[in-house]
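Missing here is one protein chain; the remaining ones are kept as they sit in the complex.
Labels run A, B, C and D following the written order; every chain starts at residue 1.
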Amino acid sequence: MSMTELEKNIELIKEMSGSDPYKCMRCGKCTASCPAYSEMDIKPHQFASYIIRGDMEELVDSKAAWKCLGCFACIERCPRDVQPGKLVDATRQIVARQRGGDYLQPEEVPELLTEDLPQQLLVSAFRRYRR
Amino acid sequence: MSMNEEKKEFRPLIVAFCCNWCSYAGADLAGSSRLSYPADVKIIRVPCSGRVNPMFILRAFERGADGVIICGCHPGDCHYSTGNYYARRRMALLFSMLEYMGIENGRTRVEWCSAAEGAKFSKTMNEFCEKVKSLGENVRLGDIRCKN
Amino acid sequence: MQELINRLKELIADGTVVRAIGWKKGDMPYNPEPAYFEKPEDFDNFVYDGFCGANLSKMMIEAAKLEGKTAVCLKPCDTYSFNQLIREHRVNRENAYIIGVGCRGKLDIEKARKAGIKGIKSISGVDIEGDGDVTFDTVYGQKKMAYTDLMLDRCHVCKGKDHVIFDEVIGESKDTGDADRFEEVIKIEKMTPEERFAFFKSELSKCIRCNACRNVCPACSCRKCVFDGVKFDSQQKANVDSFEEKMFHIIRAFHVAGRCTDCGECSRVCPEGIPLHLFNRKFIKDIDDFYGEFQAGKDPEAQSPLTDFTFDDLEPKDAVGRGE
Amino acid sequence: MYSISKENLNSLYSAIAGSYDLFMPIKAAGQTNYGFWTEGAEGDIDTLKTIKSGKDAFFPQVEQLYTVNREIVPADVAAGDDAEKAADTPVRTKLKVNPVKLVDNDFVIFGMRPCDVRAIEVMDNVFLTDPVDNYYKSRREHGIVVALACHEPEESCFCTIFDIDPADPSKAKADVATWVIDGKLYWKPITEKGEALTAKIASVFEDDADADSKITNEISYIEGIAKQLPNADLSLEGWGAGKTDEKFKSEVWDKVYKGCLGCGTCTFVCPTCQCYDIKDYTTKDGIQRYRCWDSCMYSDFTLMAGGQNRQTQLQRFRQRFMHKLVYYPTNNDGMFMCVGCGRCVEKCPQSLNIVKVIKAFAENK
Partner (left out) sequence: MQKIGVFVCHCGTNIAATVDVKKVVELVRYEPGVVYADDYMYMCSEAGQEKIIEAIKEYGLTGLVICSCSPRMHEKTFRACAEKAGLNPYMVEVANIREQCSWIHKDKEEATKKAVILARAAIAKVNLNTPLKEGESPVTKRALVIGGGIAGIQTALDIADAGYEVDIVEKEPSIGGRMSQFDKTFPTLDCASCILTPKMVEVNQHPNITLYTYSEVEKVSGYVGNFDVDIRKKARSVDFDKCTGCGECSTKCPLGKIGNIPSEFDRGLRNRPAIYMPFAQAVPAVPVIDRENCTYFKTGKCGVCAKICPSKAVDYEQQDEIVTVKYGAIVVATGFDIINLDKFGEYAYNESPDVITSIELERLMNAAGPTGGHLERMSDHKQPKDIVFIQCVGSRCDSEEKGKPYCSKVCCMYTAKHAMLIKDHWPDTNITVFYIDVRTPGKNFDEFYRRAVEQYHVNYIKGQVGKVKPQPDGSLLVQAADLLDGKQINMKADMVVLAAAIEPNPGVRKIATMLTASIDNNNFLTEAHAKLRPVESPTAGIFLSGMAQGPKDIPETVSQAGAAAVKVIGLLAKDHLKTNPCTAQCDTLLCNGCSTCANVCPYGAITYEDVQVNDHGLRETRRVAQVNVALCQGCGACTSACPSGAMDLQGFSNRQITTEVDAICR
């Protein structure tokens, strides 16, 4: 049995994020915990539904994908191990790959720093690029 | 070249000894939950993992099995209290001996699987089949006479 | 030796025992045979020297069924086997009078043959009390060998000079151990699987299925071996270079695992010189490693490792791949 | 006379193996036994006695006789044309027997000592007399025996008491006689078969003018040694044809058998023991029927459902020696079923053997 395009995409995201969007039970604990809630046009708990529906483009074009601070509150608290933060991260990676591997190097991070940037973004950037 | 391409994929022959109370029931649960595993696995029902005589395992290899797995209740949960504890010792020694004689590790396995662990049963069998497949045909233990 | 003969005669004379089991002089200087002695004149042929390697404890299975007590001469290592037989109710202790005989290592005539000694007419220097070299008088001239060079392999991993069960001890014993018991096993363990397989294949393909290893083994005391019976459809007489001999030797060793005292008789008697003790010793080593040190036959009350367990025993998957 | 230096023996082996299967003593895993020589195998003609005798050449330890397969006769076939009947006809299965091909290529048995060559005669009396054993016969017809003189007989040897000359294989019923003297192998064809073989491989040999005198010297030297061996004077008085009652009832058996373990070492190393068992091995779709050596020392020897075989080790022990020293001679014009090779003397785990039995009877006359 061959996989549909959609299933392939979901598999890809599963692979990139290490989390399974089908596990989400829409409890909303992530959204409740999200410090960037007001900035997120797509709420953390909705990420799973978007991926399952295949609305990747909307996710990629969303503000939310870039507003997530990577504070990991949702990852920490998710009772189903869906860990929306990782889905957000996977979305970002898809974008990065589409742009042709234009990855941010750890050395470049300090250059990008301005005083207005929240501390948490810095921390999460390090967390992410250390991987 | 085309011969090679058409060569059939190696399908291992796997004999699974399952204790009646836990693992056989676990296999049933895997079945009723439709959790698939390769058809290469053939189950033999025994009352207890402690019933599995090393002779049976060697016999299976002699007769051309590529892998043998013994499934029983978790230690402490044996329907007969202690059967799996003895099985555990027996199999540890037997497996170590097979390894010592140069038989590939991974052709034998013991897994504790309860009646509630249909998912584990299926996962175990999938894993075991993969492992045995990667080892290829059992040429070191089989009796040539059985190949005919 | 004379002390031993005198004592045995005395025991028969005073009615303590009805007969004795010891060794009878062979027709060659190196082939004494296990035998029964009942009358005083029987003892004219009694011998106890370096070539008396046979473990007589198994003979007691039948002897202990006879009317009256039987005196049996056991070397220190043989007493372990005897203890194990007691544990398994195979001999009646009450019917045995155990004479612990001294031992300074037993000899292997194959070692002399390997050294090119043949046409032997007589041998000196193998007395139980002596020390010094062994001298062979042969049709091809005189040859000499050091006593230890002529010793059976098993004596180099001697279990010690103490008898673990006896009614009396006659003669001095010596701990002849000068090698590590598990050295050979470890050497094999360190090979690659391919090397190990090749090693055992070449050794086992020599097997002629004569069953000497099984029949001499004091632990293989089944009335009818599974390989002679139909219970498993496992009756095997074929000697094919395939699986049967592997199966036979694995099961042979497995059935005595936890009961084998490592007396080394199997390797001693193998006509093809297969190092059969390597199977038994592997089990012994594994048992020691997995479940704590255990010497079968040391304590007749001790539970055999295979009829025992602890709640947190090693899992079979952890028993393999330890070298990797 | 043909000769070849010992260093060049491999070229001799290669030459023989070029046209024949070559069955000879080969050293593997520290022991020397007969086996088929292939390039790289370590041929060993220095070891006096292989562990098993060379009888495998004609009477292998295991030999497949035939296979049997089950063939399915479908219901419609079984019922014939009657289609209606077919539905009710039980399916039948038919057994199909597939005999194995008998040996049909010539092979060479190289390096057999005179005692082992005599043992072939012993077996011939069994297998080639009526009813003839076809498996054995085909091998005998195609086997070419190259006998080798003993260079240094050992203390366990006692072939001379059976009138076997260890030093002169040309007296034995071999096709070729050979000697190893001072680093050279001397080769002397005896029979037509032997000549034919020699002709095929003649190119590997060189000529040695002194051969005859060397061989004569060697023979007298070895015969001299053989006389010194401890059992050279062993007497067979009281044994042989017609002694059944006397020997069978003797009380000596009870004294000599006790150490016997009941293993099969003596029978399996013996060049003359020819008892076998026939068994089935179940395979995928049928059975393979094979025969394999059996030992009269085994408790299950000739065991049948009723259990009426020899019950005690005494009986089994007695059987083996009565067979060799009384029954066989009785049926074969006094020929003993022992050739004095001494393998049992060396290999018995309990140091019991035929010599001890003979001596025990002599002592207890």
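As a working rule, a residue touches a chain if its C-beta (ideal position, glycine included) is under 8 Å from a C-beta of that chain, and two chains touch if they have at least 3 such contacts.
Note that the structure is a prediction, hence the values are computed from the model and not measured.
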Out of all the chains shown, which come into contact with the hidden one?
A, B, C, D
Looking at the whole complex, which of C:Arg19, C:Lys75 or C:Arg90 touches the chain that is not displayed?
C:Arg90
For a quick check of understanding: of C:Val157, C:Val226 or C:Ile250, which residue touches the chain that isn't displayed?
C:Val226
Chain A, residues in touch with the chain not shown (by the definition above)
23, 25-34, 37-38, 43, 45, 73, 76-82
Of the residues in chain C, which ones touch the absent chain?
65, 88-90, 221-226, 229-234, 255-256, 303-304, 306-308
For chain B, residues in touch with the removed chain
13, 15, 20-22, 24-25, 27-28, 30-32, 34-37, 39, 42-48, 50-56, 59-60, 63-65, 73, 76-83, 86-87, 90, 114-117, 122, 146
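Rule of thumb we're sticking to: only the chains that are shown with their structure count from here on.
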Shared chain contacts [chain A and chain B, defined touch]
none
Maximum distance between Cα centroids and chain C occurs for chain A
Report, in whole Å, the distance between the mean C-alpha point of chain A and the mean C-alpha point of chain C.
71
For chain B and chain C, let me know how many angstrom lie between their CA-based centres, rounded off.
37
Can you compute the centre-to-centre distance for chain A and chain D, using the mean CA position of each chain? Integer Å is fine.
81
Touching two or more other chains, which residues of chain D qualify?
281
Of all possible chain pairs, which ones touch?
B-C, B-D, C-D
Using the touch definition from the top, list the residues of chain B that touch chain D in their complex.
145-148
In their complex, what parts of chain D are in touch with chain C?
28-31, 33, 48, 51-52, 61-62, 152-156, 225, 228-231, 258-259, 261-265, 267-269, 277, 279, 281, 290, 292-295, 298-300, 345, 347, 349-352, 355-356, 359
Residue set of chain D touching chain B in the complex reads 67, 281, 283-284, 288
